[in-house]
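Okay, so here's the structure we're looking at.
A single protein chain has been omitted from the complex, and every remaining protein chain is retained in its original position.
Each chain carries a letter (A, B and C) given by its place in the written order, and its residues are counted from 1.
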Amino acid sequence: MQAAVIGIGYWGPNLIRNFLASEKIDRVYVFDINKSRLDFVRKRFPLVTIADNIEQILNSDKIEMVAIATPVDTHFDTAKKALERNKHIWVEKPFTSSVEQAVILNQIAAERKLNIFVDHTFIYTGAVKKMKEIIDNNELGDLLYFDSVRINLGLFQSDVNVIWDLAPHDLSIMFYLMNKKPVAIAANGVANYYGHENIAHISVYFENNCFAHFHVNWTSPVKIRRMIAGGNKKMLVFDDMENSEKIKVYDSGIEMKEKEGIYHALVQYRIGDMYSPKLVHTEALALGVEEFINSIIEKRKPLTNGDDGLNVVKILEASDASIKQKGKLITL
Amino acid sequence: MQAAVIGIGYWGPNLIRNFLASEKIDRVYVFDINKSRLDFVRKRFPLVTIADNIEQILNSDKIEMVAIATPVDTHFDTAKKALERNKHIWVEKPFTSSVEQAVILNQIAAERKLNIFVDHTFIYTGAVKKMKEIIDNNELGDLLYFDSVRINLGLFQSDVNVIWDLAPHDLSIMFYLMNKKPVAIAANGVANYYGHENIAHISVYFENNCFAHFHVNWTSPVKIRRMIAGGNKKMLVFDDMENSEKIKVYDSGIEMKEKEGIYHALVQYRIGDMYSPKLVHTEALALGVEEFINSIIEKRKPLTNGDDGLNVVKILEASDASIKQKGKLITL
Amino acid sequence: MQAAVIGIGYWGPNLIRNFLASEKIDRVYVFDINKSRLDFVRKRFPLVTIADNIEQILNSDKIEMVAIATPVDTHFDTAKKALERNKHIWVEKPFTSSVEQAVILNQIAAERKLNIFVDHTFIYTGAVKKMKEIIDNNELGDLLYFDSVRINLGLFQSDVNVIWDLAPHDLSIMFYLMNKKPVAIAANGVANYYGHENIAHISVYFENNCFAHFHVNWTSPVKIRRMIAGGNKKMLVFDDMENSEKIKVYDSGIEMKEKEGIYHALVQYRIGDMYSPKLVHTEALALGVEEFINSIIEKRKPLTNGDDGLNVVKILEASDASIKQKGKLITL
Partner (left out) sequence: MQAAVIGIGYWGPNLIRNFLASEKIDRVYVFDINKSRLDFVRKRFPLVTIADNIEQILNSDKIEMVAIATPVDTHFDTAKKALERNKHIWVEKPFTSSVEQAVILNQIAAERKLNIFVDHTFIYTGAVKKMKEIIDNNELGDLLYFDSVRINLGLFQSDVNVIWDLAPHDLSIMFYLMNKKPVAIAANGVANYYGHENIAHISVYFENNCFAHFHVNWTSPVKIRRMIAGGNKKMLVFDDMENSEKIKVYDSGIEMKEKEGIYHALVQYRIGDMYSPKLVHTEALALGVEEFINSIIEKRKPLTNGDDGLNVVKILEASDASIKQKGKLITL
């Protein structure tokens, strides 16, 4: 099998390295409109084939899969073309710039029986896989809330706000772990520097009093990447800044007591032991590439597919609408 | 001077201890409707005088100041009576259950030239005083945002939601540090267990693109108490869970470059040194009691007075209205 | 029962408070040669009885137990007198200034069937009790090493070096947990400021390749209080500076493989899950006072008795001999 990587920005070299490392990939083509990036690739990865232009890649019969790592507003055109030339596609997050675009791509892929892999890389980390296992084993009980913080002093993206840049990571994890359909969202925040928001808070409402919140910020002096999943049996914290013990499961919770005397005594909290499971350290991107290739071989949808990409883009689009109206509730 | 403390719950004993320790207070009266609490006080503080009822305190000519540490829904009645008997009052946070109540109390106090001290204790901590000093020295430049997290596995209050319980701390600090008037708020959250919300997120909008956010939660497995103040020159983090180095000032920020070539390069971030100032460790409540007494002697308003209490209650009341409508924007 | 506390320095008020709180103690006498300390006690604890001098305490038939919280070089004289007047004694750590003194006191107590309680307070903390339980359950397997660090920017003691000041805590914990007899010690360190060492490292050799090390320092800019107990099955860390999760048990270790191929592969390490047990938070000193009183009532030795005090003093005395000779090995 042959693969191509289009777009060599921050993430592109990682894609190249992992496609090269796969034993199922014989040859890797690369293209970027920026010549200096191609020079960099030529030096760093002497074994890749530099394409002259995108058409060379799209016209090749031998290239079965195309990875698109260009800016998000170009995803749709490139992805559409690639699907129409019968390529399976790998698209960086966020999947598309709009819900409409995502729906169209998913439709084309379905008609042509092609695979769309959306690079929600975190889904393939040892930490997220362990969280999924814990939640599916019902260790936490019913999930009551999900809280995510991803803040840092980071590079502003020129084309999107902080929500489109950072929240796809956390939203994709939320969908994977919670397996519930959100019903409405509200987003607040501020654009301190120019048109795009650098701070945002997204509240997501689910049925049955389940709630999620996402805090993203490009202008924090400290780097925090932490998620809390609160269940009615146990609670879990994932702190990605820890060198070890990234996941901690707390046998802690709230208990409602029967009514008696004063109401005050009805709600009590309980603190128990904590444990931190061992995590597998295989590189997430390597597992993602493996999943993409295997899904093609096995003729099945990959774990992080176009539907997952669409779900995330729905929230992103609704967040934009909400934040422009200072938190107006948007029903999904 | 003589003082009285009404209501001996969690915080009452600290009030008694600090009034007893003041050299300007000769005698401390105490009352609570719960006999067992009075027995506890009698044993723990042999030097206090246990009153038979509230009237005994209110009728005494010698008692100049009355501290009210009862549940919030009783603040108004007791405070009003005390002011009408010409007592200076100390009221635990939150000041009142409604904006209307706060306005009435402030009016009575103004007419009778009496002092209202609202116990926003954090204002008297070494950490908050140091932050105020740093901000007033313009070290941070213009404040762009304020972000506060106060989450824990905590006792549910039977009479109020988590906003009324925890947010007064953070709101009072915000007003003290920012010295700006909020224009609108939106609150989202969830009540997972019974009628009162246990998780809430409050967004506060100021003029000129300034923004604040408060996250409070009674049902977090981990305890976090952290504030970030982002300025256009420097940024500050206050982590109250640290044993030392609670405040860190980061010479970090964002810089807008002149337009040239691609837009992407216009916004850059800068990371510099950090420093952590030494803090004074005097007990905040002792300083609060001293401020209350001195303000009476010097016939001036105390630092944390009824106006400050009112400002906080305005946000609390608006938050209630907003959260019941899933984040509807409430103009202040 | 009646009790007396002699010596009101840093720790004395805690003793008074806990003896007062005990339901089995009717009256608490206090004495200190410093009048200002007695004035402090009179104000802080109105219910205690201030003695005119030590003799008044020793001569009283009603006082059964005497707590000695004076500087260590006065322990022996006061303790000996108290035992000779048939008082059970409570002695602050370190028990005595020399092994000889400890042996004499233990002998007198044995002859007169009196109890000596040495205040190795840490033994009564929830953390140390939990560690003992874990080790006694053989969760760690055979103990291979014990490593303790207790460093801080602390008050220099005028009468002893940092070993006598800080190491008794850690040595008492080591004896309690390991239940093994040390065979030799070596101590290194330095006196940067005046005659007494402010930094010391004590190596303790046991039989069967078991080893312990203690690092104490009065001149560290950061405060560290951490112990590691390494077993051949699991390993445990106790970090007393953590607000929660003070104890962590790691299912990690080293495994010797059978010889094959290269020697390099013979020793492998294994990393597994970690758990952090819930701890009981009862004040250690309250439990110590209870144990002291109960041991008297039940006519048995208390948990931390004169033998434990003697074991610790043996190491302290040997450390002094070793450190003066730059780490010369001292056989015990």
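Throughout what follows, contacts are C-beta pairs under 8 Å (C-beta built on N, C-alpha and C of every residue); 3 or more make two chains touch, one makes a residue touch a chain.
Keep in mind that this is a model prediction, so the values were computed, not measured.
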| item | value |
| --- | --- |
| Among C:Asn14, C:Thr74, C:Ser98 or C:Thr219, the residue in touch with the chain that has been omitted | C:Thr219 |
| Identified contact with the non-displayed chain, of C:Trp11, C:Phe40 or C:Tyr145 | C:Tyr145 |
| Omitted-chain contact residue, chosen from C:Ser36, C:Asn137 or C:Ser158 | C:Ser158 |
| Which of B:Pro71, B:Gly141 or B:Pro277 contacts the chain that the document leaves out | B:Pro277 |
| Chain not shown, touching residues in chain C | 144-145, 147, 153-158, 184, 186, 188-194, 198-199, 201, 203, 205, 209-211, 213, 215, 217-222, 228, 230, 232, 235-237, 248, 250, 252-254, 256, 262-264, 266-267, 269, 271, 325-329 |
| Residues of chain B (touch criterion as defined above) contacting the omitted chain | 245, 251, 271-278 |
| Residue numbers in chain A that touch the chain omitted from display | 46-47, 223, 241, 243-244 |
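Operating definition for what follows: only the chains that are shown with their structure count from here on.
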| item | value |
| --- | --- |
| Geometric centre: closest chain by C-alpha means | B |
| Fitted rotation between chain A and its twin chain B in degrees, CA, nearest 5 | 180 |
| Where chain A and chain B are represented by their mean Cα positions, the distance between them in whole Å | 38 |
| Between chain C and chain A, distance of the C-alpha-averaged centres to the nearest whole Å | 52 |
| Residue numbers of chain A (touch at least two other chains) | 271, 274 |
